[in-house]
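Shown below is the structure under consideration.
Removed from the display is one protein chain of the complex; every other protein chain stays in position.
Take a look at subunit A:
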Amino acid sequence: MNTFELKDVAFSYSLDIQIFDGLDLTFDSRTTAIVGQNGAGKTTLVKLMKGLLKPSKGTLLIDGDSIDKQTAAQLSRRVGLVFQNPNDQIFKTNVLEEVMFGPLNIGMSRNEAEKAAREALRKVDLESKAEDNPYDLSLSERKLIALSSILAMDTEMIIFDEPTMGQDFAGKEKIKAIIEELHTEGKLVLCILHDMDFAAEVFERTVVMNQGEIILDGPTRDVFSKKEVLEKAYLEQPYVTQIAHALGYDESFIHESELINFLNKND
């Protein structure tokens, strides 16, 4: 998959509140973060992309081909979506079986599915828990299991909804490594985030949404340098950018290491 395109998409849950009205957006091979305050339409957007919701107007295209007629289950071969709350999906009494559920649904044989599942569990470092009951694990571990259950399906595009929520530093580093690995494998990676620092550190492109509209879209560094626009969407700049600004430097920093190197050189 090279591009996922939304063309002139309109959607509303009820007649009086329009969520999207003529939204145009294209995702490409750059890893992309979507940020925006609660209710900006981020989750609705990815549900539309996943076929869980159908737009009232407009089309969605993968590599130029319309996917309007495909059900969510059919799309699941190509687009994977990791939900916020792992408890909404876990129903097996064994981690491995849980991770194998998706691959089996999309037509892998048991052997292939098990291989894919073990590989996915290895990526999140939970291989040793393969035989455990998912509900004996912690919430952050269950989140990683939900993540690996999508990884195992080996889709061309992966969408994460708030993967870093409730994760400690180690968990975030794991997710970061997974995103980078998926990117090098040539997959499209899209991520809904509230964590600006994580967005700044990991993603090449950032899209800022506010009330169903795209108010900023571009390379992450450019987006996070526009303090005024971000504030309009009730978002803050990453801490490292704020610190650099408070220290009186005009350059925009989005990685900690950049600022540290810069300060070391200036000493």
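Note that in this section a residue touches a chain if its C-beta (ideal position, glycine included) is under 8 Å from a C-beta of that chain, and two chains touch if they have at least 3 such contacts; residues count from 1.
Quick note on the criterion: contacts and distances are computed from a predicted model.
Asks: The complex lacks one chain in this depiction; which UniProt name from "PTS EIIB type-2 domain-containing protein", "Spore germination protein KA", "NADH-quinone oxidoreductase subunit K" or "Energy-coupling factor transport system permease protein" does that chain carry?
Replies: "Energy-coupling factor transport system permease protein"
Asks: Out of A:88, A:228 or A:267, point to the residue that touches the absent chain in the complete complex.
Replies: Once the missing chain is taken into account, the touching residue is A:88.
Asks: Which of these touches the unseen chain: A:1, A:52 or A:177?
Replies: Considering all chains, including the one not shown, the answer is A:52.
Asks: Out of A:19, A:121, A:150 or A:230, which touches the unshown chain?
Replies: Touches the omitted chain: A:150.
Asks: Going by the touch rule given at the top, which residues of subunit A touch the chain that is not shown?
Replies: Answer for subunit A: residues 47, 50, 52, 71-73, 76-77, 80-81, 83, 85, 87-92, 101-102, 105-106, 135, 149-150, 153 touch the chain left out.
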